[in-house]
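Remarks on the structure that follows.
The complex appears here without one of its protein chains, the remainder shown in place.
Here is subunit A:
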Amino acid sequence: MTKRQRIVVVGHGMVGHRFAQAAVERGLTETHDVLVLGEEPRAAYDRVGLTSWFGHETGGDEALSLLPGGEYDDPRVRLVLDSVVTEVDREARTVTVVSPPEAVGDLLAHPGAVSIHEYDVLVLATGAAPFVPPVEGRGKDGCFVYRTIEDLEAIKAASLTATSGVVIGGGLLGLEAANALVQLGLSTNVVEMAPRLMPVQLDAAAGTTLVRHIERLGVKVHTGVLTEAIEGDDAVSGLRVRQAGTEEGAPTTTIDAQVVVFSAGIRPRDALAREAGLDTAPRGGVLVDEQCRTSDRSIFAIGECAAPGGTMYGLVAPGYAMAEVVVDALLDGPGTFTGADMSTKLKLLGVDVASFGDAFATTDGALELTYADAVSGVYKKLVIAESDAGDGSFRLLGGILVGDASAYGILRPMVSSGLALPDNPEQLILPAGTGAPLGMPDEAQVCSCNDVTKADILHAVTEEGCEDVAAVKACTRAGSTCGSCVPTVKNLIEEHFASIGKVVDKGLCEHFRLSRQELFDVVAVHGYRRFDDIVEAHGTGRGCDICKPAIASILASQTSTHILEPTTVALQDTNDAYLANIQRNGTYSVVPRIPGGEITPEKLIVIGEVARDFDLYTKITGGQRIDLFGARMEQLPAIWRRLVDAGFESGHAYGKSLRTVKSCVGSTWCRYGVQDSVGLAIALELRYRGLRSPHKLKGGVSGCARECAEARGKDFGVIATEKGWNLYVGGNGGANPAHARLLAGDLSTETLVSYLDRFLMYYVRTADRLQRTSTWIEQLEGGLDRVREVVVDDALGLGAELESEMARHVGGYADEWRETLEDPEKLARFVSFVNAPDTPDPSIAFTTERDQIQPIAPALIPVGAPS
């Protein structure tokens, strides 16, 4: 066996983290140990989403974290934070590391001391640093940059005593910083030396359109001005500027400000490499080849510190690609990095902005097509050129969109495919024309993130049976990364079905043309209580096993009446109909509720006694409770009589409803726990028990970031933080596992419950039949952001209504089994044969395996055997 190799990674930012992740996922750690050294005091976080830190009262750090526990699951990857690499010795193949005295790295024997580490492979992922131009007074108190969480903490603290601020630089990041100052309540200015905003991405007309939008939000934009000096004694009091192009000594004006944020571009952090004698690019960045190797074969550079072919990329996606390429190279794979799509689409202060391809028409023979509507603030430009085919057709080179970027998803792929445009390309940007795929050729790349063509999507629709965006996403991965092509995907699907004369039917089944959501609304508006009334008014026929349970569920969600009432009993699905889970031989399993998985010894004994007395097979479930198998239908009431008498209630294992809220041990016992996860899990399980929903619902609560309850594998997962709870939504296990994503962070218990009430009711109201929360969120227009708008920001003003619906559910809850036992009419259904109630079903038989019963498949029972 060859000796294990050691990889040292310098920098634990977004790209360094991606490298470590890929090394684990792709098996590189089977042969290599990885040591990651990070200068920042915390593990990598989502720098792209930095501005959202301000949206959290507290705990934004955890919400942004890319590695919430602070360590990798794979023990062969070690992360040491608070540690700066100060020197690379290429001869000795070592790095020198200095940690500040307060660092607590177990690996570095003496925090505060200098240590030396050997490497076989060195990966530089040191990122970039903001460029601060040499302006007089730039060191005064109140001057900041915008790159790290520490920067934001400092800006936030300064904003408490400030009234106005100014951002130097009107590029992409500068406008983000301006957005932050607005959120902090400062009267905000942006100064830009160029004559327009976002000079790298936008032309003059687009820049002007953007200025109008941004000024409407209260930001004062100063373009074409130079910063002369930052004024003030020790602390900043203002910014002195003059017109660009004027001589020194020309008249100046002063913009009042106590906070100044520099956002005048970034510079690759390549000093370490340069001092080690590695080649660097003329405009900065460690020069690397297509495998991201530097001029030293055992050293790689990735992310913003690298300059593949001499160009550095200030976006995260190219950095991720570089990380993958290096892992590939170390596994002897063929991967290369040959450049990246620098297209940009974003919402800046609520304004859509997109710029892609040759936005400035620098290609020979390029022509511009523009559409501008000053009133609504929309500007769109296409850059086109005659195609090489010589048939007079045109191809798309690039474009700019401001105010309405909905066509971006269609246009950007047309650039990369280089294919001929339709005869009337202006249709692509005229208001009526936006959104239609307009005869896009089959080879056109629709999703550039995952390289999916139009043909791939049509194949999924025609051959794989995909009928909606969610299915196509799952099948082709189109739209699963940045999501910008989702409208195109949707159009392609609809266009296909329209072309074969099929209206995409959201109807539930042959009896109802309405979707589940429409039926839900119809029932609410008319106050229907009976299936007969609903099918008579809105459907045809007498229903089926699809629409009847769906309507039963809708009625149950809206009314809290018992599901076995005479009006609803015939609608219930197999399991609901007998309040138990049918098994392969026609017997049932019984699951009493054990909230949060907490149970007393007395109750455990009762379960054991019941199982023994009725000869049931017992098994522990994944939801922290106990399943009792092999009950004949007619035995269910007697079994439940015993359970109810002992204080148990229905666990709804049979329903499309809340199953369990799983918990870890929590702060009560666990030496790591920070909150009482068991207490919260029990409270949540008792609150939402019995809630009928489009599909089964599961929850989880973990008492610390170690996440032992696997809460992120649940429809709703709650993870304790030092300051409260983080709420994650949309997870599930099963055939298509999904990790729940953060909806809101650091919530008090009260806020958590109100968000959960809203989230669950919104889901119950609007999801399709048998749609888990993950797919529901995915197919909602706007996805998780939309859910957040409705649930957290209350954008639809529905919050109070959703909460009061939940309050009605909670108030109306009663144990289904207890009520069944109290009602002779409901009990009358639990008989084996109407004309022979004392004869058990003779086809049911058991054998014994590992000391418990097991069913004998009915077909295997010898014919004519005495029963």
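The rule is simple: contacts are C-beta pairs under 8 Å (C-beta built on N, C-alpha and C of every residue); 3 or more make two chains touch, one makes a residue touch a chain; residues count from 1.
The rule we apply is simple: contacts and distances are computed from a predicted model.
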**OP:** Leaving aside the chains on screen, match the unshown one to its UniProt name from "Nitrite reductase small subunit NirD", "Carbohydrate ABC transporter permease", "Fe-S oxidoreductase" or "Cytochrome c oxidase subunit 1".
**Re:** "Nitrite reductase small subunit NirD"
Original post:
Hey, which of A:Phe356, A:Tyr578 or A:Phe629 is the one touching the hidden chain?
Top reply: A:Tyr578
**OP:** Give the residue, chosen from A:Gly69, A:Gly218, A:Gly586 or A:Gly782, that touches the chain omitted from the document.
**Re:** A:Gly586
**OP:** Have a look at A:Asp89, A:Asp279, A:Asp545 or A:Glu822 and name the one touching the chain we're not showing.
**Re:** A:Asp545
**OP:** Can you list, in ascending order, the subunit A residues touching the missing chain?
**Re:** 510-511, 532, 541-545, 547-549, 566, 569-574, 577-578, 582, 584-586, 633, 829, 831-836, 839, 841-844, 857-859
